[in-house]
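Note that one protein chain of the assembly has been removed; the remaining protein chains are unaltered in position.
Right, subunit A next:
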Amino acid sequence: MKRLLAATAMALLPLTALSDTAIRATGDLGLVIERASGSLVLVDRSDRAALARIEGLGDLSHASMTYSPDERFAYVFARDGGLSKVDLLAGEVVARTVQAGNSIGGAISDDGRLVAVSNYTPGGVRVFDADTLELVADVPMAGKTIGLADLPGRRFAWAVWDTGEVFIGDFSGAEPAITSLGVAGANPFDAVVTEDASTYLVGLFGEKGVVAIDLWADPPVTTKFLKDYGKVEDDMPVYKMPHLQGWAFSEGQFVLPAVGRHELLWVDRATLQETGRTPVHGQPVFIIAQPASPYVWVNYATPLNGVVQVVDSRTHDVVKTLEPGRAMLHMEFAPRGAEVWMSSRDDNKVLIYDTRTFEKLAEIDATAPSGIFFTARAHQPGL
């Protein structure tokens, strides 16, 4: 099966390296994760085209990546502990280390010098030199680490699924300084930093509530809010953990995916009070703000994952329901919001839609695509 996928893949795309092309920029490039075949498709956003396939990245079943400040290199975090550095200009893997047995994601430091990886086995955070991928620091933890995010000043924040403890690691000095911010709650499933780096939001799976940690306060101050938020009843099975990196911050609000329920929850940013709920098609997975607009786009957990909805953050109403394809796993916007790229895992396509007309503009073949990552992420804190 795997071999068949790979063979199909090779037939679909030219595998020529890009190094023989003329001088080019990377600002409109991106990478699409092909989760079943351990490969990436290099795409050109302006041409709406695939340029190359890059293989040999390991188990990408829960994969993410982050970009170097010059937008030339991607650091790809694979499920199997693989950390790969991909050169977008050459279209190839230029450095790779299998740094743990099981990983969940990673982040790059604000200065672009360090890449940190969040590991399940062994639990902890490992930090690498962004140039060479040599190990710089190893921070073992008492469990699976989640929600790893970069903070200004060569720092990272993360939480531990098993113990609920939240940490900040400062890697600006000769030795790492690790500070515990205490226990946020039972089984934090993901966490995210607001775009102004003021607040670290931690979603809990094992108890109700969301935790906001004020990082601008010294020492940081922890507040629990939405105290009836989350999964408690066993009759609300959660078929896919929501992702919080997509938590949209719109119109002075947070919008959160309800855990297990078919709802979005709106929260006033200043007061942390709930301001509304939106009934939606399924259990939300990603809620992503369309840049330069009042809209957020939402996709859903299996088995209701063939639908993507658009919600107006002013009225909290669903304004558009799309059925772009089967198993819609991810959405990535052009940085100024004009189009959205969406992966249809089971149709083996990336679908490109105009965000104003909702017309499909183009599609790109990809094998079981999941995450789509444009290089513009290089300049966004928290990504």
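Operating definition for what follows: a residue touches a chain if its C-beta (ideal position, glycine included) is under 8 Å from a C-beta of that chain, and two chains touch if they have at least 3 such contacts; residues count from 1.
Everything below uses one rule, namely that contacts and distances are computed from a predicted model.
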Protein name (UniProt record) of the chain left out of view, among "Cytochrome c55X", "NADH-quinone oxidoreductase subunit B", "ECF RNA polymerase sigma factor RpoE" or "ABC transporter substrate-binding protein": "Cytochrome c55X"
Given A:Arg35, A:Arg72, A:Arg126 or A:His281, the correct residue touching the omitted chain is A:Arg35
Identify the residue among A:Ala90, A:Ile178 or A:Val238 that touches the chain left out of the display. A:Val238
Contacting the left-out chain: of A:Ser61, A:Thr163 or A:Thr275, that is A:Ser61
Could I get the residues of subunit A that touch the absent chain, sorted low to high? 1-2, 35-36, 59-62, 79-80, 102, 104, 120-121, 144, 161, 187, 189, 205-206, 234, 237-241, 302-303, 327, 345-346, 368
